[in-house]
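Of the protein chains in this complex, one is absent; all others appear in place.
Right, chain A next:
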Amino acid sequence: MREAIKEAARAWWHLLIGAVFAVLCQLMAAVALFTAFLTLTVIGAGVLPESVLLLRLLAGRERSRTAARTGAPVPEAYLPLEGPLPARVRTAVTDPGTHRDLVWAAAHAVYGMALWCVSLVVWACALPVDGVWTGLAGRRPLVLPLIGRLAGLETDWARALLTPAPSAARDAALAARVEQLTATRAGAVAAHGAELRRIERDLHDGAQARLVALSMRIGLARRAYDSDPATARRLLDDAQDQAEEALAELRHVVRGIHPPILTDRGLTGAVRALAASSGLEVEVSVTGLDGHGGHDEGNGRKGSDASNGSDASNGSDASNGGYGTRAPAAVEAAAYFVVAEALTNAAKHSGAARASVALLREPAGLRVLVEDAGRGGAEAGERGGSGLTGMRRRVAALDGTVRLTSPRGGPTVIEVELPCVW
């Protein structure tokens, strides 16, 4: 009996708050009418989004109240009220969420109050009836549980009225995704713009300037050709130096844009080349890329590599169409720079003699893992500084993530995920 009373009391409390909400709903209805009237006279348009927000607040409370009693959340889906006033007014009026909330508020203003009134009557009956029934006949209470049923009705109705249509929930999820994509795309475009400006500046200050100087020297040499052959010769020597420097400059710029070895050998071959020239013992494992299914080793000693003939086999499998599964060029380039940067840092700072690189193809993108067993502490010191920042920027431009763990004493692990479509 005591349990039944407690349970009924809890249900009745829910109904009581429901009644309070019913009063609030009536007030809300008055506010809505008033707002509608003001909006018709144009002056009050500014109030409209605010009252819609108030309505959302009330509906939101009802959702959490219902969720608390039933233990299952009630989903919500609203269009964001943003932008200039006309846009906000339009969204507030057209949002299916607003209509749903209004219907619920109108219904709840009636049933919230009604259910509470009924529950009062039930209480009045329950005390004498159940008192006799349980006290004298020793049976389970009959009438008290009805209050729980009433509260159940209220939560059922609230859930039915407040749950958005499935399409609305999907729309809201899509809207959130669009917002996120817009932000990352803006980041990517900005990064791309910065990259183009960097390339333009490099070419302008480097190769272009050298070519101008070169042309100038050739012109001077031509003028001196007959009168002063010795000077002409010196000028031509200078010109050749300039030409070679311009070429070196251009090679450097090209490597920065898209390393040529990526084109030649794909990501796997390019990363093996990095491993071989890193000065460390590097174990490279590749999963699901370039036709290499398994795990194989490219140790850092190219001399031994060449002598055991592994390069020949490597070459042949690449020419048999081993380029089947390649990530987009930008993703490959980013992965390449991540590995290059990580191995450079490992060789320079970590004190490790060995490192491992893993490239994994995943359904949603490419995962790159570089680990060294060095002394760690990469995030603490300045040392990784600009290189790591550059790495993060490059990866972020592709909507990817960088995770760096480098406790003092090591090991240092860099894990990069680059989303892409295969």
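To be clear about the criterion, a contact is a pair of C-beta atoms (placed from the backbone, for glycine too) under 8 Å apart; a residue touches a chain by one contact, two chains touch by 3 or more; residues count from 1.
Following the convention adopted for this analysis, contacts and distances are computed from a predicted model.
Its record in UniProt calls the unshown chain "Response regulator transcription factor", which is the match among "Response regulator transcription factor", "ABC transporter ATP-binding protein", "Phosphate transport system permease protein" or "Phenylacetate-CoA oxygenase subunit PaaC".
Only one of A:Ala273, A:Val286, A:Val338 or A:Leu398 touches the absent chain when the whole complex is considered: A:Ala273. From the set A:Thr182, A:Ser215, A:Thr263 or A:Thr389, the residue in touch with the chain omitted from the display is A:Thr263, counting the whole complex.
When the whole complex is considered, the residue among A:Ala107, A:Ala169 or A:Ala243 that touches the unshown chain is A:Ala243. In the full complex, chain A touches the hidden chain at residues 240, 243-244, 247-248, 251, 254-255, 260-261, 263-265, 269, 272-273, 276-279, 301-307, 309, 311-312, 315, 319, 347.
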